[in-house]
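With one protein chain withheld, the remaining protein chains of the complex are depicted in position.
The block that comes next holds chain A.
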Amino acid sequence: MLDKHADYIAVYGSKKDDYEYTLSEYLRMSGIYWGLTVMDLMGQLHRMNRNEIVEFIKSCQHESGGISASIGHDPHLLYTLSAVQILCLYDCMDALDVDRVVEYVKGLQQEDGSFAGDKWGEIDTRFSFCAVATLALLGKMDAINVDKAIEFVLSCMNFDGGFGCRPGSESHAGQIYCCTGFLSLTGQLHQVNADLLGWWLCERQLPSGGLNGRPEKLPDVCYSWWVLASLKIIGKIHWIDKGKLRAFILACQDEETGGFADRPGDMVDPFHTLFGVAGLSLLGDEQVKAVNPVLCMPEDVLQRRGLQPDVLS
């Protein structure tokens, strides 16, 4: 099956005139990151067009230092992180003006320590994660006020031990992934109430074996990754039934076309293909490379950069 998944990703990137492909241009940089990361996890990175992608990234860096999803689009932290992740996979960070990337990230930090996604000022703990993940990969964490950034993320902690987008926002697995990842990268995991949060997270597992992102929601491969990675980060991955989750993820594969969908029987896409394969890796599947739970990148890539984010044991 792995070959089929790799074929699916390789072909997806080549259908540039496709309507659906064009519609998703606004997130292209992240799309490339998903595709390349899952290819690397499967040992198939060489099948992608490295030169074309690196040139594309160069052309997406703006005057401000930030990187956009595609040419003609505006820069944003989401795509700045994706671009930096891609260049880590390819080990060619010098394709970017790194100092200006750092300036861009730094410039988005607010008085209260939070980060805006871009100059228009939307605030979200996702952007706090993007900021520190970008800087950690560049080895420039000291460029921002880390203490203030931590204070803001902790102010988003809720009664259930989880985290939301902003102070007062409801806990959500994607947000929890960002915040535990953030606290890992900033060396603050002891601030998490691992027993309480771990309970909430392991309660995301449903009878199908899949995990949902919030109480009373449907299971989904991408939420399975966010919950699983968060559990790994706080040292409680053994609190879910790994065998059942593995079976759920495998049931989301499309055996004809390759790729993974959000749920069994739905259409596949590169986003869920990455999180399906990454989930299998965290569950200990030895056919794919080991994935890092904090940055969702192959461990060997991070080792090359000398980066080993904390996880609780």
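Keep in mind that, in the parts below, a residue touches a chain if its C-beta (ideal position, glycine included) is under 8 Å from a C-beta of that chain, and two chains touch if they have at least 3 such contacts; residues count from 1.
The working rule: contacts and distances are computed from a predicted model.
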Not counting the visible chains, the remaining one has a UniProt entry; which protein name from "RING-14 protein", "Protein MULTIPLE CHLOROPLAST DIVISION SITE 1", "Geranylgeranyl transferase type-2 subunit alpha" or "Dynactin subunit 6" does it give? "Geranylgeranyl transferase type-2 subunit alpha"
Answer key for A:G35, A:G198 or A:G276 versus the chain not shown reads A:G198
Hidden-chain contact residue, picked from the options A:A10, A:M93, A:L154 or A:L250: A:L154
Which of A:G174, A:G258, A:G276 or A:P293 touches the chain that is not shown? A:G174
Based on the whole complex, identify which of A:Y12, A:Y104 or A:F271 touches the chain you can't see. A:F271
Which residue numbers on chain A touch the omitted chain? 17-20, 22-24, 26-27, 30, 33, 68, 72-74, 76, 78, 81-82, 118, 120, 122, 126, 129-130, 151, 154-155, 157-161, 164-172, 174, 189-191, 193, 195, 198-200, 202-203, 205, 214-217, 220, 222, 236, 238-241, 244, 254, 261-263, 265-267, 269, 271-272, 312-313
